[in-house]
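The complex appears here minus one protein chain, its other protein chains still in place.
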Amino acid sequence: MEKLNYDVVVVGGGLAGLMTAHEVASAGFRVAVLSKVFPTRSHSACAEGGIAAYMDGNSDPSDSPEFMVYDTVKGGDYLVDQDAAEILSYKSGEIVRLLESWGALFNRQPDGRVALRYFGGQTYPRTRFVGDKTGMALLHTIYERVSGLNVDFFSEWFTLDLLVTDRRVTGVVAMEMKSMSPATFGAKAVVLATGGNGMLYQHTTNSYINTGDGYAMALRAGAALKDPEFVQFHPTALYPSDILISEAARGEGGILKNNKGERFMTKYAPMKLDLAPRDVVSRAILTEVAEGRGFPGGYVQLDLTHLGEKYIKERLALAVEAGRNFAGVDPVKEPLPVRPAQHYYMGGVDVDVSGANPDLPGLFAAGEAACVSVHGANRLGSNSLLETLVFGRETGQAVVKFLENSKEVRDAPNPEKVVDDAYSFVKRESGVHFGEVMKELRKTMWEDVGVFRDEERLKRAVSKVTELRKTAVNMYVTDRSKTYNTEFFNALELRNMLDQAVVIATTALNRTESRGAHYRLDFPKRDDKQWLKHTLAYLRGNTVEITYKPVKITKWMPEERVY
Amino acid sequence: MEEAISSVLKSIGAEVSPWIPVSERPGKEPFAKEAEYKAKDYWGKIHLRNTGELYVLVVTKAVKNWKDSVGKLNLKGRVVDAVGGLLWLKENPELLKGDLEMISSFLARSNTAVGSQSHSR
Amino acid sequence: MKLAYYPGCTAHGSAVEIDVATRKVAQTLGVELKEVEDWNCCGGGFLDERDPVGHAAINLRNLSKVEKMGLEKMVTPCSVCLHSHRLAVHKYEEDPVLKEEVDKRTQGTTVQYSGKANAEHIVWVLLRDVGLEKIKAAVKKPLVGLKVATYYGCQMLRPGEVMGFEDPHSPHSLADLVAAVGATPVTFPAMTYCCGFPLMGSNEKGGLRLAYNIMKGARDAGADLLIHPCSLCHLQLDVTQVKVRDMFSLDWTMPAIYATQLLALAFGFSPEEVQLGRNAAEVLRQKGLI
Partner (left out) sequence: MKELDKEVKVKVKRFSEEKGTWWQEYTVKVDKYTQMTEVLKRIKEEQDPTLSYRASCHMAVCGSCGMRINGAPRLACRTIALEEVDRTGSDTIVVEPMDGYPVLKDLVVDLTDFYNRMYKVKPRLHPSEDVLKGKSEHRLKPEDQSRLWKFAQCIWCGLCVSSCPAVRIDVEFLGPAAHAKGYRFLSDPRDTSFEERAKVLIDSAWRCTYCYMCYEVCPRDIEPVEAIKLTRTYTTKFGPTGDASSFGERHSKAVEESIAETGMLQGGKVYVKTYGLVNSLISMIELMKDGKATKLIMERQKKVRGIDELRKLLGEKQ
């Protein structure tokens, strides 16, 4: 097997990975970026609304970084590490300024400075944006910048697993998808910037590639996931493509209706109606569908037609585009089909504010792959893009410091085993196909570890996922092609998804309270006495080991979360 | 032009800074001139393009969101952007004085009520 | 049926047979073509980049004349003229900054454009306004056994949102006409590719290469000749064909004739009357069609 050596390997070419690579390369270290897609195809491109930033001299006159910390902590239902939220907030302005200096085409005020707008959960407006394609714009800007540096890109390389030698991370084994030939990448540090895991759920706004490979690799290497039970669901994803229809659609007057034409939110939230919090609306929609008042396929309708063509086109351009192009529905003339869908993963590889994992020296993570605990139990809009860049940079700088004090590492003794494990699926002559297992997994997660949770469902999920993991050992890849064999990579993705699923289901069962996005029908209240703490979960064979870690509170004491 | 605008601002009792040229990047010829001003309940800047277009930024803490308030004002200038305490107007030198006076009196009125305005919504 | 008619510079000059054949076909089908009084050049596909405002203004001058004639459809046999006028209207309507500038220029001139008139291709008029039945009825000499490659080129089709007559990826207007006169339409992959004419001013070799692709594509598909919908395709594929043959040392020809020339032949006009090129005439003679 070919052996390549770098100072750092970054797995993932989205915003977080590229920002990390930028810092490492700028400091003169040798860095490889491995990504299973060409970098600009990463899920960062899907972010719509914007990036929150307090910019000194270019913000609301009443705003301050302190307000931004407060909004983030409260939004996260107090499971936020407040020191992390402070970094996020205090460094937001310089991050936007940096991306602007690299050419990002932020929308402008008439004097040519970056414009701002309101977003949900903000006391003062501070979201910076590029039309409604902010993620796409920033991803391209940073790729343009980093591809001009001395960084080696390995695009369409699938990372199989981390290499661990002497209880520290010493590289990865990856495979070029085109030629299917594996290679060892030796490195003193590995940064997981592999994004989220929406594909675990039957319905998700995430890209097809979001299979949470980094979470699974970290678990298999012996690192913990932090707060794995926290999964955010968005109430209005377009049926059936699950493209996000922004909350703005309801903010501007859109009404949710069931198959009888009833405005059902009157039952669930008589005061706030369609503008009730995301979790409330998601639960309402799913209840309507479960009780037979949805449409075939399992959706309800989001009606904008009464707003008038001019208004809709002016205010909700993206809803119009999405409806027309992806559902064949013109929201000016007919209601949009919507249903809740998984949207974001608050949990992730356990790291501190420098992106370092405490279990394995040399292991770092950034972006949605990491859990720095800036989002706590529920992420605020406009904070995910910001996190990728702020903590991508923090992590990159921490990696540089780590490298400066790092000794040469010993080669991993047996990297071939990683390849053999992966190839076991191809070598087998019969068994199950990835598609069969995947469908069941995504259904189980959606129904039993989804918006509504309770002991019965979660127990059922744990045993189902455990069973699926056993079945998947016998997975069988029918495609024998030695070029771009996507069936093989799908099988590996499924293996990764199963490793996370068991952890998510088990920790969700374990947390007997409701907080943020984790809603337990049998424990509907937040319980700070018992549960104001982070979950840490390890995967040891088939067993999930759970421990805890305190939440870092600097100045904002928990209070009831009312809006 | 710059002098005329400065004197309009001074006539409503604002302090005005000297005009400075602005360009897209260092070393590029300026595309506009700017002056900062400070009035009683608000402050901001005047942005004057080389092509003659005139923009005015009105900043205040007295308004939670200009977007909800501009409808109540009968401004002659065009509202280009209104978000939180920031308001951008495209102005005409002849109409500037009237608009600024209107804003001054609107803020003076709402200032007396600002204590009771809730910040939570 | 009375329609405004815009022949365009080329059909008035070096490709006059297009004008001749188009008038004969229209006459046969009872379409009165009223030439736009004192029309001007559309800019030929180049003016819009040098002077976008001037381009829009001079195209609107033609259309404004059409409106003054009390008409809305301005028929042209040239795809480039069609494209130029329709794009000018599109940009004038979509781009408020451009509109303002154009309005400034047209002030104090005779140009008053209300937005009603627009350019139409003769092929569209034949299919949409005259109809295939009427065309079939006018056929006196069905061109049975003649295999005709239908070459659409670019500007009659694209951009689809501005042209709007047929699916730019799978057009069939020309095939419908070919079938209507009893000949056999031949489709080929290159039928919507560029003939290379717009390159002739900057990269002649490239332009000839593109022309070769079209000729070769039609030949490989088994066609006897090809028809096209554009004065400039005509210059490229007919007038300049000899250069292509030289460059690629070809011992064969692919006669290229204008769509209405084919129709006129079927309507009973002689090759001389439609000024048919000698290569095309030779093919028809071999097929026993003349």
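Order of writing sets the chain letters: A, B and C. Residues in each chain are counted from 1.
Operating definition for what follows: a residue touches a chain if its C-beta (ideal position, glycine included) is under 8 Å from a C-beta of that chain, and two chains touch if they have at least 3 such contacts.
This one's a predicted model, so the numbers in the text were calculated from it and none came from an experiment.
Listed by label, the shown chains that the missing chain touches in the whole complex are A, B, C.
The chain not shown here is touched by just one of A:R108, A:K401 or A:K470, and that residue is A:R108. Touching the missing chain, out of C:T22, C:N118, C:Q155 or C:S173, is residue C:Q155.
Of the listed residues A:M438, A:L458, A:L492 or A:L509, the one in contact with the hidden chain in the full complex is A:M438. On the side of chain A, the interface with the absent chain consists of residues 37-38, 40-43, 45-46, 97, 100-103, 105-113, 115, 130-131, 133, 135-137, 140-141, 144-145, 147-148, 178, 207-209, 239-243, 295-297, 322, 325-329, 337, 433-435, 438-439, 477-487, 490, using the contact rule stated above.
On the side of chain C, touch with the chain left out of the figure occurs at residues 9-10, 12-16, 38-41, 43-51, 53-54, 57-58, 61, 83, 105-106, 108-111, 153-155, 157-160, 167-170, 193-194, 196, 198-199, 201-204, 206-207, 209-210, 213, 235, 238-243, 246, 278. Taking the whole complex into account, chain B touches the unshown chain at residues 22-28, 31.
As a convention for this text, only the chains that are shown with their structure count from here on.
If each chain is drawn as a node and touching chains are joined, the picture fits none of the line, ring, star or complete shapes.
Among the inter-chain contacts, the highest number of C-beta pairs connects A-B. With centres defined as mean CA coordinates, chain C is found 54 Å away from chain A. Rounded to whole angstrom units, the spacing between the C-alpha centres of chain B and chain C is 56. Averaged Cα coordinates give chain A a centre that lies 41 Å from the centre of chain B.
Counting partner chains per residue, chain C has no residue touching two or more of them.
The touching residues of chain B, counted against chain A in their complex, run 22, 24, 31-32, 34, 45, 47, 55, 57, 59-61, 65, 80-81, 83-86, 88, 90, 119. Of all the residues in chain A, the ones that touch chain B in their complex are 60-63, 109-112, 115-118, 123-125.
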